[in-house]
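Just dropping this structure here.
The complex appears here without one of its protein chains, the remainder shown in place.
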Amino acid sequence: MEPHRFEEGFDGLYGLEVVDVGDGEVRGRVAVEDRHKQGAGLLHGGVYAAMAEALASLATYLAVRDEGRVAMGMSNHTSFLRPILRGTVHAEARARQRGRTTWVWDVEFSDDDERLCALSRVAIAVREPRPDQPR
Amino acid sequence: MEPHRFEEGFDGLYGLEVVDVGDGEVRGRVAVEDRHKQGAGLLHGGVYAAMAEALASLATYLAVRDEGRVAMGMSNHTSFLRPILRGTVHAEARARQRGRTTWVWDVEFSDDDERLCALSRVAIAVREPRPDQPR
Amino acid sequence: MEPHRFEEGFDGLYGLEVVDVGDGEVRGRVAVEDRHKQGAGLLHGGVYAAMAEALASLATYLAVRDEGRVAMGMSNHTSFLRPILRGTVHAEARARQRGRTTWVWDVEFSDDDERLCALSRVAIAVREPRPDQPR
Partner (left out) sequence: MEPHRFEEGFDGLYGLEVVDVGDGEVRGRVAVEDRHKQGAGLLHGGVYAAMAEALASLATYLAVRDEGRVAMGMSNHTSFLRPILRGTVHAEARARQRGRTTWVWDVEFSDDDERLCALSRVAIAVREPRPDQPR
């Protein structure tokens, strides 16, 4: 898969770029600008969480869509270890469970110096398509 | 406090409006538009997480700044219960712990019909100011 | 339901007592003894997590068993707010989502002085019975 930048929706709004999608792995990144920061000038925690959610959902969806199934986020737990002030935030997601009804992903975030900056654990539900249905 | 819409940074980018800040409580909202959605047309999970992070951080900061202390997000765990497709997402945050070094917040998200749609638990570190310092 | 003390399995080992099971609510408690503590003399974090897991699983199971379904823990996130050294730890669990495939519970722990000491968020999967099946 070629690097791909989202143009629409929330992932387009903050500029998520998907760098690579493999089997149970996906990498993405965002070039950090002022529009990604919180009041103290650090990368906003919501950006990490959004990236983790998007990458885990996308990769799960790509893996299950051939069976006509859909992927929906169930939970997203992000821990912030080291602030990022500039440069690019790099995300690397790895599937830890690929179950019939649930996929669990670990996402690691690093800065341009390859320092670990945040960790996400994301659970994605895999379901038969039922639009507008509460989970 | 008057309702206040963020104009800058990430909270400005997605349009967070703070409706009310009280003692250990804060409420906010976002009017859901296409730019807040993921590929299936639902409100993106990163928007909930960003709102929870922003509201908990803001309210902690307002409570500790008079002592010269700062607030930094430590972790953000958001559970997605029911998708939102349109209208406004309403967030209500409540401090569950106001410790010397950690504040813990519960954030509840609802739609215009007051249905519970997501839950966040956010931990905020309170520290002496040390810029650029890993936590 | 009458108060009930587990006699077998792990819940019997540490002495979980279920005080009340209602509709979407369940309460339990453990009398804190030396065998529940960690090295510093505080109630061990695993006791809170075990209680939350047991109460949420039990109450979900009781609600879905008439449909021939089973309940299995998916995730358990416990935050420790205030240590308990003696007396009784009281747990109160409340269902926040009762979905077709997932129930989400909030569990609050307090000491004998009704001070909030810990919080758990527990996700329980509801499934058709498939023994020994990875989730």
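Order of writing sets the labels: A, B and C. Residues in every chain begin at 1.
In this section, a contact is a pair of C-beta atoms (placed from the backbone, for glycine too) under 8 Å apart; a residue touches a chain by one contact, two chains touch by 3 or more.
Quick caveat, the model's predicted, so the values are computed rather than measured.
> According to the contact rule at the top, which chains on display are touched by the left-out chain?
Visible chains that the missing one touches: A, B, C.
> Tell me, which residues in subunit A touch the chain that this view leaves out?
Looking at subunit A, the ones touching the missing chain are residues 77, 79, 81-82, 96-97, 99, 104, 106, 116, 119, 121, 123.
> Given the full complex, what residues of subunit B touch the hidden partner chain?
Residues of subunit B in touch with the missing chain: 74-75, 77, 97, 99-102, 123, 125, 127, 133-135.
> On subunit C, where is the contact patch with the chain that was removed from view?
Residues of subunit C in touch with the missing chain: 8-14, 34-40, 42, 44-47, 49-51, 53-54, 57-58, 61, 70, 72-83, 85, 132, 134-135.
Note that only the chains that are shown with their structure count from here on.
> Any idea how many Å lie between the Cα centroids of subunit B and subunit C?
Spacing between the chain centres: roughly 28 Å.
> Report the inter-centroid distance (CA atoms only) between subunit A and subunit B in whole Å.
Whole-Å distance between the two chain centres: 19.
> CA centre of subunit A versus CA centre of subunit C: separation in Å?
Here the centre of subunit C sits 31 Å away from the centre of subunit A.
> Going by the touch rule set out above, which residues of subunit A reach two or more other chains?
74-75, 77, 134-135
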